[in-house]
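Rather than the whole complex, this shows some of its chains in their spots.
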């Protein structure tokens, strides 16, 4: 039994961690921290957890959390994870950070897009980007994992096989992504109100969303050259789910069957990533609440482009589920432990 | 390992059974029947099940199903379960029927409300009404279980403690219930279309819904006298969930605290039924995808009435989850096996 803590437990990602870990046979969650809800039971803040956790939310210092735990999940706004992670490393507590602080190999990329100085570039360089389908072995050995962003997870999994095998021209990649509202967190703000989101779709962060450099860092690594993408996120009237629809020009002639084989090979044996049969395009509700990523693709002979669509649950494979997947790898547990459930559908 | 079959597997209830049973360590599902989708893989009909079932949908005769199985779940429209159940009984295959055919002790009640003759009144009299919180011991010994309707489950669990203890006047019960659209099944009909249900609520079946006599049968048994209720269902723009709000005049003076104790005692040790703390009224999303039932109540001193609200997921505790709960009891497994998960929330 591993003793784990969640720092920032009362956001949606924190609650999803508690939900998933409640069925993990090898974890004992021993600390839930929260400023806003300190003193309340977690099950009072999230009544769906009634009977699945007896823990209170506490306003603990990092030091207090690290005293109790062997692994900490950090679910804080960007900028707050670095000191906690650094101290954890010193104390031998393993870290899975669900924020952006440690995702960039180059601190200056972070600084450019997040508009704040990076507190510890060395630590960032040391952290492993926690996308198991790409970095599984590194994750197994990691002391500090930077859990990927939700959009990047859906995009990288969708494009990796094509980029790696050189089938597409990296200069032509366009990503049109759509996310449910839980991605905006539980903060009380007008733009997340039911009435503002319902019966609506809108683009946001056009040509400037902070997930762009994270996507580009990883796609560049896969392509072996610098990749710049057009990335446009949209807000959808759903609670959970991300669909990324991606377009690129084929770098060489290829049939759809050939590309399908590339995906089959790339993801052979992967427990969570599924290329769907021809014509069955991903629906986000098929992965609702699960750690799965569903992908499909088509070659458009008329335009010489390939279209790829990839669906995940932003809170699960896009955040807490992937964090537990990384946790399992770091601890030597079966990778699917606590995660082997189908999407809740219908 | 018990070999189980699902007759009528491609409706929403059937799919929910497959989802739940996919994580049941003591069940092997060996037959899924469907007319509409015969020959297709279940995972093609419900792609969320990709990786969790390899079974095809087959257009099997009951006899063929019974050959393969030790337990059958029947998820057919009313009127079709009786011959299957009768034959199963002869062959020693245990039956859990999720339809209405076997829920009534008096066949004439069924005939009056469902407007068809009952094919086998004797069998109906023999079946156990599968609400474990009321009939647990009988379910354990049952060969044929009539799984309760979704609305009746929410209503009976909400009112049982008060009726049993004689706190309310049975002549004054009013039930205002609200259900998600999955309760209408997967049949292609205009009234279930997205555009017809979205941004809407409407009453239906006013003063004539078929769950009325089922509710009355069970409330009468609890009250020890004939009970007639006003029952009005409403259609909500949600996929899953039932909320029943219930009103009754107190038969004798009682404080809220006193009534809360009655519920605590009645449901002491129940794994799925939770009385929430004062003021925390049930939200259906808190039980989303779970087998839980959340209840709360208030005494209104101004009117001398008690108000009770009860929330379940209509496909889980209101159908497939409760069926698996009954299955566990019938087979001697722990009652919560495959069902011990919190609601998917947020």
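Structure notes:
To keep things simple, chains are lettered A and B as they appear, and every chain counts its residues starting from 1.
Criterion: a residue touches a chain if its C-beta (ideal position, glycine included) is under 8 Å from a C-beta of that chain, and two chains touch if they have at least 3 such contacts.
Computed from a prediction, not measured in an experiment: that's the story for all the values here.
This structure file shows 2 copies of a single chain, while the whole complex it describes contains 4 copies.
In the analysis below, only the chains that are shown with their structure count from here on.
Rounded to a multiple of 5, the Cα-based rotation taking subunit A onto subunit B is 180 degrees.
Our note on geometry: subunit A versus subunit B, Cα centroid distance of 36 Å, whole angstroms.
In the complex of the two chains, the subunit A residues touching subunit B come out as 12, 15-16, 19, 22-23, 44, 46-52, 182, 186, 198-199, 239-240, 271, 274, 276-277, 280, 283, 285-290, 292, 294, 315, 340-346.
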